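Here is the structure we will look at.
Missing here is one protein chain; the remaining ones are kept as they sit in the complex.
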């Protein structure tokens, strides 16, 4: 849609119409009391609206359509075939089905016994999928970057532990692939490949991970609005891979003075997103809040908001952990969370 | 606490210590490997830290204590006497007690029959307190500003309807007082005086409303962090009025691209605030999301997060309303919300 | 403009058209390939777009016009009569004219000798208008609130000093009016009445200050976008007072990790605003940055961006000041700032 300035001349309006036709679209000119608005009839997708904004007499030029189509409920009729939420199967687990899915495990894999003990305990607590970080994105180059930082061999060893723990305790496993050179390696061992929040905008990584054909856990960047998050999920779908599990994990806090959580957990984005797309969406209260004392409440809240499951960092002794100790809960606490969440889920879905 | 630059000289450190003593405090000098940190021992409250930040050799100067004391759990021992949450009684309703409290009613009072019909229906749906706007804060001077804009007489008439509806349907009533000249009038008719989000920083209004001695519904500004919200609640408490009901109603959205809600509903702020203060906190999903299709989920989520109740805009025919039609639900929908919320509340408090 | 859902039926479209006609406007229906867009022809100003958004089949409803008209260059033809920027005269000073205007003085008036010494020195440094805070908005109720907090008598005394200093050193004076009860008093002594950032949304204060008919220094709220800032300036203009001096003073910082300034100085808003309105706009680098070591650069930058002048907090001995010591510069530094700014202004306006 193109909004003309009030002082735009007839020639300027005619010129915009001519330009629209160049793109193979039709123009609908609507003469208002104060200004003229020109609608575009046809496929807007390949239009560069910034081009129109530079034409003489134009005040504003903007698309009316959303930029994501393949993953959109409105555009695709896909959800008619499959229901409101796409069901993504991994092993014998279904994400987006009737049951909530809980992903649990340590923030970072430190050694084999640590991982196996946690795997065993989260399985017992009711978790469905095992997580564990190997390639860690950290704010400071001087912090521990995960075992993946110690070279390919150690990375592969850690990945093999994760895989083994998953098989042993009967849980599919997920871990983050942080850079393009790690894709093949991670794809070999992980059942679900995670693209972390900091990489949401990394379209080369997105395309290459998607091509592996495995389910992807795709986290929202802390600086991304909802429509950008979905636009980048579209990069994955454009490679023919629609096994995309979205994840809300907190956005940038804003406000004078301090907030008391690490990020702002944008829970209203969950039902808002679920109205736009058939892709299932999970929530990650650990990273969103950064506070273990808020995990119980915020897990329940995320499920009440409509999430299809949760990703929760868990450790038998959080204060011993090398990374993100502050946000991990124990397997006993996890059990309580899962129990409360399942009851809330039943209650709101009836 | 004062952090010195690494190149600070002995004289500069000695000078800071001297300045601290002027305020009647003691200094604790801690010589680190790279820099010196000076702690303040005594009551920091009257210290202007920006003064210290200008002294030669100083890198940073900041308080260690929170700026709110009267409403703080840690400072006051008040919560020991009364439990975790202060119980505020209005008529035969208790806010902050075992039961959730639901405030409902139209965004704006348009006429007497509209108000009475809504009052009757929200009461039947299970609401405890009746709301209705008379002095409306609007972004455009050209929009409808509520009946309060038509002069004192009409304002008083609308207030008397609200009062009458409250008595008739046995609900205490709450309405916003937007400016200082409205305080006496509103205090005459309202059981709870609301200070809206846009006025959170209006300390003159705060002090004068607090002096009326009535319970206050105090909403967080959309540009305020949690600690600033509590610091301004302290302005109310400083007048000797601790019947303060906090309310989270959404903060500024942030992120590239669009978000699909009017504000970001900061639900994690609810348990975070409840750990800091004994004041009860409610949530307002109507303003936070601006979308009636999200009210059910986000109401449930707010209660799961730990809110003591909700404020929900309700209208028998939302699309007829003059203001904020988009965010109002019907009394029938309200009933479902209340029912689900009460069951979630029971579940998480056990 | 109303955007329909792709699945909207003919009946739903017809219904929207019918509703538009109720408001006395005409509808222009534009049938796109994928969805229908309905334009409104007539005066949109009294339309509640949220009403339309609730109608069945509607995806989005939004105004095409800006909400500020009286102060808009495009709507009013006022600027044709007066040039690009409205010239506001106060005493023998013109704001918005060919010369830059510098407002200087202490953050807070502490006593008469302090004020007079600063007034004398800033005048000598080249300042045109004297500032000094009496009613201070502070984040903590436990901080010094200015002499205005000590009762009407002390407030009036401080105001009379300001007035006297202005006369003695031949500078119009400006001070903030923080609450409605201070309006008459401040209007008696101040040549320009300042509405502070925290009060930008306080429409009762705005209307009542505007009615005094004096020039108003109107600061942008740190949580306000540009169009909301202008919409609230419209509240002033709606009272018939167009002697409005806008002021950019920093918005909320955003971003993971720390920023090193108190607010984000939104300098691009200055030329952007000047393209929309004929009202002159100043900048306040003191509050925006909170750092005296950045004042020189950021003053020059604000003038290069197109500001009509600056407001700079000045003190002969910043580290002695009770409030905001960290952001004040000395009169000697002010002189350098003024000198550099005037040369840059000449250079960019040629």
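Per-chain numbering from 1; labels A, B and C assigned in written order.
Basically, a residue touches a chain if its C-beta (ideal position, glycine included) is under 8 Å from a C-beta of that chain, and two chains touch if they have at least 3 such contacts.
All figures in this text were calculated on a predicted structure; none of them were measured in a lab.
Trainee: Of A:10, A:77, A:142 or A:350, which one is in contact with the hidden chain?
Mentor: Final answer for the missing-chain contact: A:142.
Trainee: Based on the whole complex, identify which of C:185, C:254 or C:322 touches the chain you can't see.
Mentor: Of the listed residues, the one touching the omitted chain is C:254.
Trainee: Among C:134, C:192, C:244 or C:294, single out the residue that touches the unshown chain.
Mentor: C:294
Trainee: Using the touch definition up top, pick the residue from A:28, A:121 or A:324 that touches the left-out chain.
Mentor: Looking across A:28, A:121 or A:324, the contact with the absent chain belongs to A:324.
Trainee: I'm checking contacts with the chain that's been left out. Which of A:234, A:284 or A:333 qualifies?
Mentor: A:234
Trainee: Taking the full complex into account, what residues of chain B touch the chain not shown?
Mentor: Touching the missing chain: residues 1, 3, 5-7, 28, 30-35, 37, 39-43, 64-65, 74-75, 139, 222-223, 252, 254-257.
Trainee: Go through chain C and note every residue touching the omitted chain.
Mentor: Output for chain C: 223-229, 231, 251-261, 264-273, 275-276, 288-289, 291, 293-294, 296-298, 300-306, 340, 343-344, 347-348.
Trainee: Spell out the interface residues on chain A facing the chain that's missing from view.
Mentor: 45-46, 48, 50-51, 53-55, 67-69, 137-144, 178-182, 198-199, 201-205, 221-224, 228, 231-232, 234-235, 238, 252, 254, 290, 292, 318-319, 321-327
We take it that only the chains that are shown with their structure count from here on.
Trainee: So which chain is farthest from chain C, going by the mean of the CA atoms in each chain?
Mentor: A
Trainee: Chain A-chain B contact: same residues or different, taking over half shared as same?
Mentor: Interface between chain A and chain B is built from largely the same residues.
Trainee: Using the mean of all protein Cα atoms as the middle point, what chain has its own Cα mean nearest that point?
Mentor: Answer for the innermost chain: B.
Trainee: Please tell me the distance, in whole Å, between the geometric centres of chain B and chain C computed from their C-alpha atoms.
Mentor: 26
Trainee: Can you give the whole-Å distance between the Cα centres of chain A and chain C?
Mentor: Computed value for the inter-centroid distance: 39 Å.
Trainee: Quick check: what residues of chain B touch more than one other chain, meaning two or more?
Mentor: Counting only residues that touch two or more other chains, chain B contributes 223-224, 228, 231, 252, 254.
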